[in-house]
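Of the protein chains in this complex, one is absent; all others appear in place.
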């Protein structure tokens, strides 16, 4: 789960990480008031759950409240990578002398949490990693020992920090590490971590992703979920306990199992089309869940054909078939559908669908080819 | 550092371990009021920083406030193993159906914390360990993983706990473990942990020792130190940063180094007398510290001779000699003293003392023999 | 021969009285797995599918000599279940449970690194040695004994591949689903090593997916240590960056985890990579021809 910059920074502040004074506005007028209260030049920043807002014009400097309001007016409502900006953060503009990077991530290969620091803050850290990897210093954290003082010092000396901010940097490093660990984060970063003109450190931007599997023990973070800022179909899917990601193609896919769902997307592309979504109905899905999944797929107007790929194990082929038919009864759609059902009760399921005049397929290859053809109007 | 039963139990209660209602009294009248407030039969318990108060008559049952006051009157002022009782705990008497033991200790051999449970609560756990070791169940705690639920369950099933209290037992086990870890304890135990008539668990007695080395990060526990309940000389010694333990013998010992101090005590006994104390002046002791150490030794009226055993390394023989002479000037004592100084500046130190007509010795053997003779009035 | 499980496997089921635990216990027993015990705290004394249920793993292992455990308990209790089995030296622990927090698995796997214990999973379908022993949820109906070892991060995609092989009459030595979580127990490399050492296994199929760098490291390992022919498949060529594709581990992030890099890594060391699952069977057939 992603949280907004302002939420991440407020969470960081609870761990005593210094952040700029600021406030969140949903209207230009609110933005004006916040800027007036701050009484200094401010930065107006789009709050969207996606990167690249800087390049999209979602971050603007303002020197006075009126200007802040007009910046907010320009940013609110803006579309950034398909998401609409509904909130802006108005932050006191920092007196930036130097920009650092500090982040905590999961190192899957070593099964360890890693803290990374860089003197190259304020830019995309992945670009730094690609172009000047020597500018990134890493500390691998032993789970028994946690982040140690000496590691924070090694990061500080490693990125060439001024002696007079090393202690403050160490405190922030420990705080960020605690924020990561105590909230089951999968990413926590401060970029940039700014050294101000008067020699202080300030977390000017913050980002935090939470491990979905850990959310059950962090109701405070679950409560931060910004329903309005998320894709609507993904929201419906989550409510139905379906794993769904919207894509740009035209073949809707419904599959049981994440790996098989990806393989199905891939084969759609292999045979000349593009998948409209990733959708995993999970193991042992019942008819109602299948119906809801189909409704979600068909909400996307770009979908020109639907491909069902069900490998029965725990999931029963006939159950899935019933769900499909149930959903179709109420949906009144003319999108062509291709069903491939293998495994447990596959024969029964296939028969049910064939009786309802749906296109069926034996192999995945066959199913993909038929779906692509159907989308082109060459079948059905 | 030891803390009182009532302090340990209040600390446990902060970790949600259920304890009896109660209060601490320093006078019979206070005891009466507490018993009246509780309005039920109570137990009046001596609060002393030493074991064996039960056998000494320091725990009494009372059925009414007047009786509680008279019990308190009997217990307050009582001497238990050389310590005077100055406080009593008045606790609601528990409806005891079963008595268990639950403790957390340091297993030095394995360098691990161990939780121990037993169905034989309410008695000395060391006796249980000696006579029926099979009645003690242990869980060794991995420092990476902490106490795990399955370990608490193994303890619960291992001591044959009723199914309906297993969950509550698990909660208490985790709480006690946290209390141990978060307070740098060296021992934390509930003995007995009572199963009440209505099937609840209750920590009727509690004990907690804190690792002195960890005290610096637990000011709340340092604040629990009951100065009045400690031996006065040991208190003076702690103030002077000396390591001192009062014993029953007649030869006062002043030594640099803990191991050498013990060896000095032992050789005193080997040559027919008994040491009056353990005293380590530590490394690099200055004159003032030596003088304070000598004052503490001479406060004990049983001391018939003093033995100085200084092996100079960091500690300088002449510094020690100066300290001794300084202290003697103001102390006006006729207790005979034997000095043995070896190592750094030993010759200078020995000469200073010899000039002051103190008995000096070359070997430890010689020094011990001379001290024993001096105590018997056979020397000096 | 085979790897990890066979006729000598004496299986313990943790969470045996739960809905999933009970269902799959019956399936495993039906397949012929020797399920010797179950554990559910507080349910000791019962029986499920003929297996006695105990309150603790300690008791279960003592009484039945179980030498493998499969875990079906809910995510928040699963780390503890793994550690309980490890504490009693169960040498093979298979955790089916999905949704265990990654930070919990860091602790668990760090602990297991110091033990001579294999953990398969979590969030995995388990493993099966056709005709001998099924531990987990891989459908027994799709497998048949034979020469191909399969190791996969996926569930149903694995069944798909197994089925494609079985349909062509190519059986399997052992099929191992190592799971789709970012932090897991056995990795590709360790399973590859086992297959390399297993006389029954003649070819190996490796099924990867986007996320992490396990496939790249497997490719390096294959070049250095694996003499048997390996065919690979990597799911997620069409997956976008930054979005989790179902499995907690299936996410392209930080410029890492893309299918094209993984495929390139395999091809660079001479591992043939199938374009779709059924093609794996084509490639294996070619190699065996």
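Order of writing sets the labels: A, B and C. Residues in every chain begin at 1.
Here is the rule we use: contacts are C-beta pairs under 8 Å (C-beta built on N, C-alpha and C of every residue); 3 or more make two chains touch, one makes a residue touch a chain.
Values in this document were obtained by computation on a predicted structure and should not be read as measured data.
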{"item": "Option from A:145, A:239, A:331 or A:354 whose C-beta touches the chain left out", "value": "A:145"}
{"item": "Touch list for subunit A against the chain that is not drawn", "value": "142, 144-145, 148-151, 153-154, 157, 163, 166"}
{"item": "Residues from subunit B at the interface with the omitted partner, ascending", "value": "50-51, 105-106, 108-109, 111-113, 125-126, 129-130, 142-144, 181, 184, 186-187, 211-214, 216-217, 243, 245, 247, 249, 255-263, 265-270, 274-275, 278, 280, 283, 311-314, 342-344, 363-365, 368"}
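The rule is short, and it goes like this: only the chains that are shown with their structure count from here on.
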{"item": "Of all other chains, the one whose Cα centre sits farthest from subunit A", "value": "B"}
{"item": "Centroid spacing, where centroids are CA-atom means, of subunit A and subunit B in whole angstrom", "value": "57"}
{"item": "In subunit C, residues with contacts to at least two other chains", "value": "107, 110"}
{"item": "For subunit B, residues contacting two or more additional chains", "value": "144"}
